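With one protein chain held back, the other chains of the complex are shown just where they sit.
First chain written, first letter: the chains are A and B, and each begins at residue 1.
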Amino acid sequence: MAKSSVLILSLCILAFTHRCLSYDPSTDPELQGRRRECELRRISTQQPIRKEVSEAGVTEFWDQFNEQFESAGVAIIRHTIESRGLLLPSYTNAPRLAYISRGRGVIGVMAPGCPETYQSQEESQKGSGQRFRDQHQKIGHYRQGDLIALPAGVAHWCYNDGDEPLVALVFFDTSNDANQLDSNYRRFSLAGNPQEGQRRIVSRKGQEEGSGNNIFGGFDTRILAEAFGVSIETARKLQNPEDQRGHIVRVEGGLEMLSPTLSREQQGREYRRGPNVNGLEETICSSRLIETLADPTRADVYTSQAGRLSSLNSYTLPILEFLQLSVEHGRLYKNAMMAPHCNLNAHSVIYGLRGSARVQIVSERGQAVFDDVLREGDLVIAPQNFALVKQAENQGFEWVAFKTNANAMISTLAGKTSVMRGLPLDVIANAYQISREEASSLKYNREEVTLLAPTYRSSGRSAAA
Amino acid sequence: MAKSSVLILSLCILAFTHRCLSYDPSTDPELQGRRRECELRRISTQQPIRKEVSEAGVTEFWDQFNEQFESAGVAIIRHTIESRGLLLPSYTNAPRLAYISRGRGVIGVMAPGCPETYQSQEESQKGSGQRFRDQHQKIGHYRQGDLIALPAGVAHWCYNDGDEPLVALVFFDTSNDANQLDSNYRRFSLAGNPQEGQRRIVSRKGQEEGSGNNIFGGFDTRILAEAFGVSIETARKLQNPEDQRGHIVRVEGGLEMLSPTLSREQQGREYRRGPNVNGLEETICSSRLIETLADPTRADVYTSQAGRLSSLNSYTLPILEFLQLSVEHGRLYKNAMMAPHCNLNAHSVIYGLRGSARVQIVSERGQAVFDDVLREGDLVIAPQNFALVKQAENQGFEWVAFKTNANAMISTLAGKTSVMRGLPLDVIANAYQISREEASSLKYNREEVTLLAPTYRSSGRSAAA
Partner (left out) sequence: MAKSSVLILSLCILAFTHRCLSYDPSTDPELQGRRRECELRRISTQQPIRKEVSEAGVTEFWDQFNEQFESAGVAIIRHTIESRGLLLPSYTNAPRLAYISRGRGVIGVMAPGCPETYQSQEESQKGSGQRFRDQHQKIGHYRQGDLIALPAGVAHWCYNDGDEPLVALVFFDTSNDANQLDSNYRRFSLAGNPQEGQRRIVSRKGQEEGSGNNIFGGFDTRILAEAFGVSIETARKLQNPEDQRGHIVRVEGGLEMLSPTLSREQQGREYRRGPNVNGLEETICSSRLIETLADPTRADVYTSQAGRLSSLNSYTLPILEFLQLSVEHGRLYKNAMMAPHCNLNAHSVIYGLRGSARVQIVSERGQAVFDDVLREGDLVIAPQNFALVKQAENQGFEWVAFKTNANAMISTLAGKTSVMRGLPLDVIANAYQISREEASSLKYNREEVTLLAPTYRSSGRSAAA
């Protein structure tokens, strides 16, 4: 038993490495040609720097060349897909986690080797009067508060089947072991054409300004025609060089597809209850890829005066073991605090969903490399091991944090289960040159776990316990 | 069950990382000191650039400093060993896969801690009239079409016991996790002396031109004599500084060694049926290291009009789990095509064995970074995720492809099991702005899996299904 536990732990740690947090590369000539030092002396909140406007939506890009992103080896984009908008099929060179911050939608994932398990018994009919029988790989439904996890290289499409815009914050782990290319974020489009916005984010160099195409655009049209057994004209439509709609297109009349009929309430849950046809198919084909994250009834930590904290990791969403990523969602009530802590084994990419909080991040020198207010739409990266505290302001604070480890752990410095609780009283007294009475108050005054209610006072309590 | 599947999948992905495909490093001063961008805008076929001529054979080296090799983190050499030629014992800093493209031979692998399981009951006799009883580690037989897999650091020797030259294409994964040195290919010779040819490939710098030795050459001769309990003269022969034969030497009269006597037909199979003495020895000592790859009767995919495809991965040759590598062998008939596809989780190092094919490789910008004919002896590296198509010319095409993942997967874009098949018809119609009829022909016209027969026409078919 101990053996397998250790094995599982070791797997958690194995996958992520060599993210150099090189915020301030040395200019010392002695260091040229050596491993760069990463100083980490300043971190700042980040907003998107570029925008790609499509027919039925907008994609915003954070600057992946910003030192924080480059150093942590991650990239972030945000899709806003209008009602009846279809995000065209594509795949990327990095595993991704998408948090649905608004709306609802449908996703289709085309994993190689997986069967087309959604089949029409009756023929569908549309427009032209012709009838088509169809079958395709399974599709999943999701809505606000859900997380979607996708492996690198797996093609997918998304569709907003709701009435309001669908907003998804998408995290790419470009330095994941699954990516053997360099750590640039690369989107391989199967349809549509990459726009200026994406091209710019892919590279800042001048010579990239030529036209981008979907990947069919790079093949000889005759080869494509033969590969698909279609006419040259149809093959040319695959390449579609004149398509100006961008990668989110409008589906007039709505998208028709096969889907089990469920009451609205059940829909969000269907994808992950797909029947496992047999044991041999228990692979990525039948992995659960969508899971609820923000549901208050599933909180891992709940303090009635302070807030709640939920997470998805390899134990609660097994595909995350494969991706070596995990995610946390938190909600702090007015003036409540998430106890000072460090991310033991992962970087943490924190995105403000609602409200605001004062956040401090402290380096190993004991200096605050970040001390600012994080608001809705702001993003900050807390490096592994750095100490961190969040205190909600008057509106409370809600956030999602993507973490570069399948089982990211935090080590709290205050409260129950904290490092301080694990220390013998006499070590505390000697370490801080304080009385055993003060040591006892440091150790025992806070009884909450991780999330701390506001106290409305600044004077100490007498020793409890 | 699902858990262990995911675990296995995750192991497949874990091992390879940080191969920067930096074909075109940026010269933008803004980017100095940051992670290099890897532009991947041109890929070309590669031939060997240097040759090391030995007494009984030739070794050719591809340029490991070429951007394609350097970026993918791999190295390639090709041995041609004459009949009765012995490749002297050595080990390298990277795991290797060798594909035998011609001839047959014998290999001895000296894995540390493994017993000498080949023992002579009777005494052998030779030349001098003296008799020697001998025992040594097991040896394996292989022939054309076989693959040999060896872990990093494990010493081995090879011998051509056939009548025709033995030709082996050897792939080294220098960026494998098993290599903690830099990603240069390093051969540590236990006998003979490295030649100019190898030294040049090891480094292009001028100061390397001094003499190379086998590793015994670097030790004090007296220490060697004591370590082996032999005379100074014998120790000096270990170092053998005057040996000019190179690392493939001729064995006059043929090499004598212990080997189970089998009919010729059985020989190729012996190595991997070695008895497992007990459960405790089920380690690298008894791992199967040789397996047939090119045998038509073992094809994974076979289309009577198009060709066949075989592969060895961690499920069919378990040592590949340890090496985190896999291999594919393919044969396309005249004008047949391997469907457009991408390598989902690995780079693919493709080497032409016979005939020729037009190959196109397409980047995430939809641009062909490679569009050329690949002929016998040519090599090209298809980066992970890049789209790829092969169409055989009039002579057909046969190739072997080394892949940097223990279970490399491809995702086909056309044909049965393709991404296109996984898409709902209406998504295809909307994505490419085509009718549902055309969408249906794109999706269903090709019924073959991966390998597509030539169609001899360029007009489309009507919707099938």
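We take it that a contact is a pair of C-beta atoms (placed from the backbone, for glycine too) under 8 Å apart; a residue touches a chain by one contact, two chains touch by 3 or more.
Just so you know, these numbers come straight off a predicted model, no measurement behind them.
Note that of B:58, B:238 or B:381, the residue touching the chain absent from this view is B:238. Remark: the omitted chain is touched by one listed residue; of A:346, A:380 or A:400 this is A:346. Although one chain is not shown, part of chain B still touches it, namely residues 11, 14-15, 17-18, 20, 22, 25, 36, 65, 67, 70, 86, 88-89, 91, 93, 108-114, 116, 126-128, 130, 132-134, 136-137, 139, 151-155, 157, 159, 175-184, 186-194, 199, 202-205, 212-220, 222-234, 237-238, 240, 243, 249, 251, 255-258, 276, 279, 282-284, 286-287, 318-319, 321-322, 324. Although one chain is not displayed, its contacts with chain A can still be listed: residues 1-3, 5-7, 9-11, 13-22, 26, 28, 30-31, 33-40, 72, 337, 339-340, 342, 344-347, 358, 360, 362-369, 371, 383-385, 387, 389, 391, 404, 409-415, 417, 419-427, 430-438, 440-442, 445-446, 452, 454-455, 458-461, 463, 465.
One rule holds for everything that comes next: only the chains that are shown with their structure count from here on.
Centre to centre, using the average C-alpha position, chain A and chain B are separated by 36 Å.
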